[in-house]
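Notes for the one structure printed next.
The complex appears here minus one protein chain, its other protein chains still in place.
Now for chain A:
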Amino acid sequence: MAPATALRGDGRSSEMLRRQRLHRHYVAGAHGSAEYAIDGTIVVATVHGPQKVKPWREEVERGIVEFELTSASGMTREEERACEARVRGAIEATVVRYDFPRLGLRATARIVSDDGNAEAACVNALCCALIDADVAMHGLICANACAILSDGTKVIDPTKREENEARAVVRACALSKYREKEEIAIVGCSTTGALTEEEYLESIAFIVDATASVVNFQKKSIARFELEGKFQEDGTKEAKRAKTASEDTPMEGMENKPIG
């Protein structure tokens, strides 16, 4: 077992997230959209709807969610489909589907570049796109991954290289909402490779911790965006200039800050 102070290839400690960037309202034609980047992993997500869906797909009591993923090279169609199913499950758990019976949300995500942890980036980008589209949600959905390296060290937010070299990778997403008591709860999860029960449970706790700090980042970004929207309503020249300036400089946060 490596000492806890050992640094990873890119100079992070095992519990350090990469720098994240978030651009809301990225695609003008969509009802809601966002670009989310974790260093080299960039995902563009859009949400359309609620809108009419094919009659054989509609459900009487609640809306459905359709999700389409386009990945950068390196994913087979089967992997894409499996990833689509997991992300769709996460969105279904987040949006208040009883609000739009017989209709459907159409969500898409495009992995522009993949440097590890792409599935989590998809979920996080979609969460922001859902907020942008003004869809009612139970809370903020947030995902992350944890790789278990061959020496047993657990590293959060793995890069592509770490994912490939790892003995096992745990991916999970959690919903951030008001809870009666503090507990570790996940909405979805999948694993690859072999791991023991303890390692699995520790990884889940690790990931839930990390999602809490990502949610903070998202909230900060939302607050800033809403504030700017009000500036624009005022219509003053200065406020407009402030808005354009801020759109060019994407929201930044989590600059190599340890989680928790």
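FYI, contacts are C-beta pairs under 8 Å (C-beta built on N, C-alpha and C of every residue); 3 or more make two chains touch, one makes a residue touch a chain; residues count from 1.
Note that contacts and distances are computed from a predicted model.
This figure omits one chain of the complex; the name its UniProt record holds, of "Ribosomal RNA-processing protein 43", "Pre-mRNA-splicing factor 38", "S-adenosyl-L-methionine-dependent methyltransferase" or "AP-2 complex subunit alpha", is "Ribosomal RNA-processing protein 43". When you scan A:109, A:129, A:187 or A:210 for touch with the missing chain, the hit is A:187.
In the full complex, chain A makes contact with the omitted chain through residues 54, 56-57, 59, 64, 78, 81-82, 84-86, 88-93, 170, 174-175, 183-197, 200-201, 204-205.
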